[in-house]
Every structure is written in C-alpha cells, then in structure tokens.
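Only one protein chain is missing; all other protein chains are in place.
On to subunit A.
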C-alpha cells in the first residue's frame, strides 16, 4: 500500500516536473523567435485616435499635429476621415500657429483600408491635410501620394492639389 502511494506520488511529481520543464523549454524556445517576428510582422496598425501624432503634408505651416477627436467612428478615424487636431509643431511663418485647434483630413494611414473591389491599401505613415470647417484645405499644396477614397468623401480640392493619387 505504502509503496503504491509513494509510487503514485513520484509519478505525479515526475509528471509535474516534466510539465514544468516542458513549459520552461517552450518559453525559452519561443521567446527569441517571437522577438524576431514581432519586429517585422506582428505590428498591429490601428485607428487614429486621441493623442495620435500625425504628419502634416500641406504647406499650411504646421508640421506635426496631435489628434484630439475623431469625428466619425467609435474606435477612431481611418483613411479619408476628418479629425480635430491640435497643432504641436509649426513653421515660424505659416497660416496656422502652434496650439491652434484645427480640422484635418487623414490622407495616409498605416492601417489598411478595404476597397470596394476587395483589395486593401495601406501607406507608410499617418498623414493629415489641414482643412477648414467646410472641408476646404487651408494650404495650397499637398505632398506625397493620396488615396482614391477622398473622392467618395467629396474632398475633391485635395485630390486636385495632390501630386500622386494612389
């Protein structure tokens, strides 16, 4: 009887230690691999929400802008949406100054957006064009590529100023 109990206990212990060892081994194996993968492929791109820094790609004078409200969308703004933003960095002589609250249209987003033909498009960075309340751009030039989605959102002025439509 005693021997049986001891035997059972040992086997339990053995299995426990095996499991621990197994778990430890797997974590050791997985950690370096995950680390390598996460740099390149596991970066999850999400919406443009409060506190998101965006690049300004027109000549309105601002350089960087921080989103304070996404006008449409519970989770945040996407490609082609309008946002309210606060100017964080501006060029010395420009139409907008630092600390101003402005409206902006997102023209480039790192998060992919689905198109009606089923494909998806994404850009390299998050960029915005500063716009007035009516939707007309304040600046006179737009830099970099802009997506087709602006046409549907009726931001035709930005499209005409763009140098490349993706």
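Methods note: a contact is a pair of C-beta atoms (placed from the backbone, for glycine too) under 8 Å apart; a residue touches a chain by one contact, two chains touch by 3 or more; residues count from 1.
By definition in this document, contacts and distances are computed from a predicted model.
Chemist: Given the choices "DNA-directed RNA polymerase III subunit RPC6", "Proteasome subunit alpha type", "AP complex mu/sigma subunit domain-containing protein" or "Probable ribosome biogenesis protein RLP24", state the protein name listed in UniProt for the chain not shown.
Modeler: Of the names offered in "DNA-directed RNA polymerase III subunit RPC6", "Proteasome subunit alpha type", "AP complex mu/sigma subunit domain-containing protein" or "Probable ribosome biogenesis protein RLP24", the absent chain's UniProt record gives "Probable ribosome biogenesis protein RLP24".
Chemist: Of A:93, A:133 or A:164, which residue touches the hidden chain?
Modeler: With A:93, A:133 or A:164 as choices, the missing chain is touched by A:164.
Chemist: Considering the entire assembly, which residues of subunit A contact the chain that has been omitted?
Modeler: 40-41, 108, 112, 117-125, 144-145, 147, 163-164, 166
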